[in-house]
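Notes follow once the structure below has been shown.
Moving on to chain A:
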Amino acid sequence: MNEDFEPRIVGMFCNWCTYLAADLAGTSRMKYPPNVHVVRTMCSGRVDPQLILWAFRCGADGVLVGGCHFGDCHYQEGNHKAFRRILLLKQLLPQLGIEPERLRLEWISAAEADRLCAVIADFREQIRQLGPLRAPLEEEKMEHVPA
Partner candidate 1 sequence: MKYVYFPGCCIHGSGRHCEEALFAVFEKLGIELEELPDWNCCGSTVYLAIDEPSMFALAARNLALTQKLGEKELFTPCAGCFLALHKTNDYLAQYPKLAEKVHRALAAVGLEYNGQVQVRHLVDILVNDYGLERLQSQVVRKLEGLRVVPYYGCQFIRPYPVFDDVYSPTSMDRLLECLGAEVVPYPLKTRCCGGPLAGMVGEVGYRLNYLLLKEAKRRNADLVVTSCPFCQFNLECYQDEISERYHEDVHIPTLFIAQVVGVALGIPREQLGFRRLLVSPEPALEKIKEVAHA
Partner candidate 2 sequence: MFPVRLKYEAELNRGFVYELSKIPGCERIWDCIQCGTCSGTCPLSIYMDYTPRTLIGMAREGFMDDILRSSTIWICSSCYVCTVRCPRKLKVTDLMYALKRYAIELGVNSKRHPLPTVAAEFRRLVTKYGRNPEGRLSMRVLIKCNPLSIFRMARLGRRLLMRGRFCLKRDVIQGRHAIRTMLQVIREGS
Partner candidate 3 sequence: MPNEHNVPALPRIGVYVCHCGTNIAARVDVAAVTEYASHLPYVSVAREYKYVCSDPGQELIKKDIEELKLNRVIVASCSPHLHEHTFRLTTQAGGINPYLFQMVNIREHVSWVTEDSAAATAKAKALVRAAVQRVVFHEELAPKSYPVHPQVLVVGGGIAGIHAALTLANAAKHVYLVEREPSIGGHMAKFDKTFPTLDCAACILTPKMTAVKAHPNITLLTYSEVTRVDGFVGNYRVQVKRKPRYVEENKCLGCLECITGCVYKDARYPSEFELGLGKRKPIYVPFPQAVPLVPVIDAETCILFKSGKCPKGCVKACGDRAAINFDQKEEVLELEVGAIILATGFQTFDAGRLPFYGYGLYPNVYTSLEVERLVNASGPTGGEIVLRDGRRPKRVGIIHCVGSRDDQTNRWCSRVCCMYSLKLAHLIKERTGAEVYNFYIDMRTPGKGFEEFYQRLLDEQVHFIRGRVGEVNDWAAIPEEEGKLIIRVEDTLIGIARRIPVDMVILSVGLEPQADAAEVRKLFNITSSAEGWFLERHPKLAPVNTFSDGIFLAGCCQGPKDIPDSVAQAGAAAAEALALIDKGCVELEPNTAWIDAEHCSGCQACVALCPFTAIRFDAERRVSVLNEALCKGCGTCVAACPSGAAQQHLFLDEELFAEVEGVLA
């Protein structure tokens, strides 16, 4: 493992839980590695599998999706849908030469800042073990390329 490899991770966080947990981590001055760059969505149910693939294509070494615990979804059950989609996507990833471990879904409530920090640290370590992602995706896999 390359000791000084710092993975690039995209965090796709639900506006109502994990994003707030990240805010709380801030206001409580907790410290965690800077690898995760957060993109906010209203619900983990908005996280489009293609968005995740796009992240990998743009050079992400890992993607962390954060949603509300089951039963806590602000939109009743968006997190269930995210769960199913990501389950499927994880099975697809190997065919694209991406280790499924590079995609992680976590339920982190607005109060669980400490857990968020732990998850981020742990995920970073996990990706460091895997090393940088070197699997260019075939073009046709990607439709949504911004104009």
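Behind the choice of candidates: all candidates are chains of the complex that A comes from, given by their letters.
Definition applied: contacts are C-beta pairs under 8 Å (C-beta built on N, C-alpha and C of every residue); 3 or more make two chains touch, one makes a residue touch a chain; residues count from 1.
Worth saying up front: this structure is predicted, and the values here are computed from it rather than measured.
Shown alone here is chain A; of the other chains of the complex, listed as 1, 2 or 3, the one that touches it is 3.
The touching residues of chain A, when paired with candidate 3 in their complex, are 8, 10, 16-17, 20, 22-23, 25-27, 29-32, 34, 37-43, 45-49, 51, 54-55, 58-60, 71-72, 74-78, 81, 85, 109-112, 117, 143-147.
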